[in-house]
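Take this structure first; my questions come after.
A protein chain is absent from this complex, but the other protein chains hold their places.
Letters A, B and C mark the chains as written, and numbering starts fresh at 1 in each.
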Amino acid sequence: EGETVGFAQIGSESGWRAAETTLTKQQAEERGIDLRFSDAQQKQENQIAAIRSFVAQGVDAILLAPVVATGWDSVLEEAQEAEIPVVLLDRQVDSSDDLYLTAVGSDLVHEGEVAGEWLVNAVGDEECRIVELQGTTGSTPAIDRKTGFENAIEGHDNLEIVRSQTGDFTRAQGKEVMESFLQAENGGKDICALYAHNDDMAVGAIQAIKEAGLAPGDDILIVSIDAVPDIFKAMADGEANATVELTPNMAGPAFDALEAYWADGTMPEKFIQTESKLYTQENDPMGEYETRKDLGY
Amino acid sequence: MNTRALPLYATIVIFLIAYAICWLQFPAMLSTRVIGNLLTDNAYLGIVAVGMTLVILSGGIDLSVGSVIAFSGVFIAVMLRDSSLHPLVVFAMLLALTTAFGAAMGFLIHRLAMPAFIVTLAGMFLARGAAYMLSIDSVPITHPFYETMQDTYWLMPGKGRLRLIGVLMLLTVLAGMVIAHKTRFGASVYALGGGEAAARLMGVRQGRTTVLVYAFSGCMAGLSGIVFSIYTGSGYSLATVGTELTAIAAVVIGGTLLTGGAGYMFGTLIGVLTMGLIQTYIVFDGTLSSWWTKIVIGILLLVFILLQKGLLKLSQSRLAGGVS
Amino acid sequence: MLLKRIAPQLIALAALILLVTLVYPGFLDISINDGRLVGPVIDVLKRGAPVALLAVGMTLVIATRGIDLSVGTTMAICGAVAAWAIAAGWGLVPALVLALAAGAAAGLWNGLLVAVVGIQPFVATLILMTMGRGIAQLITEGRILTFNHPGFAFFGSGTVLGLPVPAWLWLLTGAGVALLMRRSALGMLIEATGINRRASALAGVNATVLLIAVYVASGLCAALAGIVVTADIRGADANNSGLWLELDAILAVVIGGNSLLGGRFSILAALLGALIIQTIDTGILLAGFPSEYNLVIKAALVLVILVLQSPRIAAEWRIWRESQRASREALAERSRT
């Protein structure tokens, strides 16, 4: 119908983010929506400026993947005054929920919980010393995924996080930090499991473990979050154990909601939660890899 | 004709031409909304660039400002959350703190003869680290006084909003112009940028000037932090990463020489608006992928600098030709 | 003479190692694990490779009174190019050559902007710094380009004579460049250009070509660093490879006692600077502090080292020592009479 939608994306800091962008563009094209894309390079100030520009341009709706939860009140009010509906993608904001149409996303704390619960079941009653690779210090996913995981292992005294450092969500840092964990924990012999806040860090860590002469997935259990293609490959090789999916297709539900709203003013629910599905080595990792590898991760 | 102001004129001319091109492509670019946004969205950048201009004029550089802005936001948010102080009191405390921080860096630079680049780089790590230690989470600010400030604006014809922070930025630039061009302190700053040894022999109080320059920059970074916290209504330790480089780019586009001693405060305003214009243009266009966004920003930066250099050369040779 | 030049860096490094050993006693342990040395110190040598390699090129650029902010993104570009070539099945040698060529091209671009167009180095390289990551992402299309090529991975995680390949790479590059500078006249000509470009040009030094050459050298070093990082994780991460590493490289050069105002330089000292930085980083990781403290600790340590090395402090210390000696001699004199 030729509606124009502005998409204020955070940036392209990870493969997952790139996939989200690709899928959003695909979805828009399929539905004949004219998508205006803005990359904020991980900066909230750029995102705010982009939203203001979208308002000044008079778009029909705005998709916002907020870089951080706070600080959106005044710009969302401005959009509301201009009667432009805003849909939040994949992350929440702490503004009042009548400032936006709906939010599509997963519950980051819940993701951490799913990962933690898997590990609790996997180790049973054995002693388990866990090392944790955090995301970028201060970022919402890092904080929430840490909280969720800690919630899940609470009360299980046989599980303990012995080392926790930031790996900045990157493969290289994941590998480097894992090396120092191995170094510090008796060559890795004292580590029973690794929890990584995203798959990229896990993939880096897997290499470090291999180079240290241990078997990732066996000697050290590995659980991480995102479900990007490369982790499925690792799972297929038996080098990773579990991942929690964060689907990059947030735009699909968002456009569904918008189209309903444009058509007859249907108000969607305020939070459309995507599934945080757990994948393990049993879930045909190779097949999952094949279906995902062309999504722009 | 005064040759020293040529870079400034070149900058203004290029900015106007660029704006005209944008307007031809997207007529909405000339709306008061866009103009209002340009001021509001770049208010924090403009303020911090004023401080940066003075530092660069003195022949130095201040890499810490981005982190200091982030620290300021977190500091304000945490103070307002954990104490019952009025925001204005918190602002005063913050400005005192960041000014002292800047002064301390200036002191190190002067007393230990260490390069500004390195001292302020350490300052950048330090301020960001301090912000982390205050709070990792982003902290919302919910004080009623903040809402008043956020809602203070003048509705221009055409629904554009001239907001408080935009006006504050313009006033800061004005103050910066007075300090740089109309005071003895400003003259000392230019002198220092022209050559330390000569400046000393001419009677510049090098130590005092250096400390003051960085203190001023720290103060401006604090002020910019306040503006940023009003702008986003929160404090976040990961905010404004790399803003120091944007500010430096704005100052340079504004015609100030990075080696110090030459440039105009007003040029910095134009430089900031130019950076804003590039951003706005890319959003209006809305077809660039993430990577092309980066490439295009780089190319536009280069084009601006080349045009400026070209225009400068042209007019200089004109002038020289006119003499003979 | 040489030892005297690098003494401050050596002392700083020794003190730092002592400090780290206090918080993490096993720091100096080295064991042999199927023919390769393992231990934190070896890790420092290996992990320090990217910054050390960048520092070699950066030292030359800084000696000419320039600065190269683009090395981080150049790493990303070269890594992306190499990974792309490997993934496309071009084979090892063409991939390496292509990556090095990309680095040289990036350096050439910077050099032309600085030496021919006359843009200030900070700004000229800032432009590539902004653009470069976009170019790298353009090559990888924003994803992490992974590959499986043992030959290429060797550059990241292989060992030769027990030592990791990245360590060999920076050791050899550093030694090679340092020798080239001091055995030929390049070192002096670069220093002369850095101190007074105009006077050097009037004396017949080809300052333009020299300037371009140092930026190309810096680009090549960045390419090597990019290859190491890419080979290490077996994938080109255009978003994060070399992110903010230019700052560490500059820091290394300055900790090495080189002046940002150009002129006299020492590559050896810059390499020690890189080791100092990596020792701090590795030390922080091993010590197991919460990650919020990483930055503050690093900043504080760097600041302390720089303050202790600052020329003013050195001068004051010399004066103090001389006055001590004088008073001691006076005392001896008095006791003799």
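Of note:
The definition used in the following text is that contacts are C-beta pairs under 8 Å (C-beta built on N, C-alpha and C of every residue); 3 or more make two chains touch, one makes a residue touch a chain.
The rule we apply is simple: contacts and distances are computed from a predicted model.
According to UniProt, the chain absent from the figure is "Monosaccharide ABC transporter ATP-binding protein, CUT2 family", selected among "Heme exporter protein B", "Pyruvate ferredoxin oxidoreductase, gamma subunit", "Monosaccharide ABC transporter ATP-binding protein, CUT2 family" or "Na(+)/H(+) antiporter subunit G".
Seen in the complete assembly, the chain not on display touches B, C.
Only one residue in the set B:Phe125, B:Tyr190 or B:Tyr236 touches the chain that does not appear here, and it is B:Tyr190. For the options C:Val97, C:Ala185, C:Ala314 or C:Ala330, the residue in contact with the chain missing from this view is C:Ala185.
Residues 183-186, 188-189, 191-192, 195-196, 198-206, 263-264 are the ones on chain C that touch the missing chain. The set of chain B residues touching the chain not shown comprises 2-4, 178, 181-184, 187, 190-191, 193-195, 197-205, 261-262, 320-321, 323-324.
Note that in this section only the chains that are shown with their structure count from here on.
Under the touch definition stated at the top, chain A and chain C share these contacting partners: B.
In chain A, the positions touching at least two other chains are 12, 18, 21, 137.
Shown for chain C are the residues in touch with two or more other chains, namely 137, 142, 292, 294. Across the interface of their complex, chain A is touched by residues 24, 26, 33-34, 38-40, 43, 47, 137, 141-144, 146, 157, 229, 232-235, 237, 239-241, 243, 282, 285-286, 288, 290-292, 294 of chain C.
Partner chain A is touched in their complex by these residues of chain B: 26, 28, 31, 33-34, 37, 40-41, 44, 132, 136-140, 150-151, 228, 231-242, 276, 279-280, 282-284, 286-291, 293-294.
Those residues of chain A that touch chain C in the shared complex are 12-15, 18-19, 21, 134, 137, 163-166, 168-173, 175-177, 179-180, 183-184, 187, 200, 203-204, 207, 211-213, 230, 296-297.
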